[in-house]
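A single structure is presented below for examination.
Now for subunit A:
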Amino acid sequence: MIFAFDIIILVFLVIAAIISLSVKDLLSASMIFGIYGFLICLLWAEMGAVDVAFTEAAVGAGISAVLMVATVFNTKRKSSD
Partner candidate 1 sequence: MAEFFEQTLQPHFNFWIYVILMMIGLWALIAKNNLIKKLIGMSIFQTAIILFYVSLGVKEDATIPILDPYGQAEHAAAEAEGAETEGEKKRDSYIGKKSPDPDTMANPLPHVLMLTAIVVGVATLGVALSIAQMIFKEFGSLEEDEILEIVKGGSVDD
Partner candidate 2 sequence: MTDQIPAILVLAPLFGAMIIGLAGQKDHRACFPVALVSLLVTLFASIGAIFTVIESGPIDYFMGGWEKPLGIGIHLRIDSLNVILLVAIAIVAVLVAIFSIRRIGDKNAEKTPHFYSLYLLLCVGLFGITIAGDAFNLFVLVEVSSLTSYGLIAMGSSRRGTLAAFNYVLMGTVGASFYLLGVGYLYLMTGSLNMQEIHSIFVANPDIASSKAVAISFILILIGIWIKMAFFPLYGWLPNAYSYCPSSSACILAPLMTKISVYVMIRVMISVFGLGWVFASPGYSNLVVWLAVIAILAGSMLALAQREIKKMLCYLIVAEVGYMVGGAWLADEQLWGLTGSLYHILADAAMTLCLFLAAGIFAKRFNAIEIDDLEGLFKKAPWTAAGFVVGALAMIGVPPTCGFFSKFYLIRGGIEANHWEYVIALLISSLVNAVLFFRIFEIAFFGVKPSEGHGHHEEEEAELKEEHHPEIPNWTGTSSLLVASAFVILLGIFNGKVVELIRVALEDLTVVAQRF
């Protein structure tokens, strides 16, 4: 565990979370949510939780984002907030 690396990823995480919640285009929001998942996967790897990182990479950055994109395609792209 490297403390500086830790801090940088954590700060990026908060930024990614806020952006994905504030973007009005839901497709972008889902993609940024995928980025959020990837960042958090990096964080797990950095903290020594390799199995969790692997799962998060497959699920958080992969499947979750794909499922969300699928729903956005089938519904509406624009959101009011």
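Candidate entries met the following condition: all candidates are chains of the complex that A comes from, given by their letters.
As a working rule, a contact is a pair of C-beta atoms (placed from the backbone, for glycine too) under 8 Å apart; a residue touches a chain by one contact, two chains touch by 3 or more; residues count from 1.
This is a predicted model, so every value here is computed, not measured.
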item	value
Touching partner of subunit A in this complex, picked from 1 or 2	1
In the complex, subunit A residues that touch candidate 1	1, 3, 6-7, 10, 13-14, 17-18, 20-21, 26, 29-30, 33, 36-37, 40, 43-44, 47-52, 55-56, 59-60, 63-64, 67-68, 70-72, 74-76, 79-81
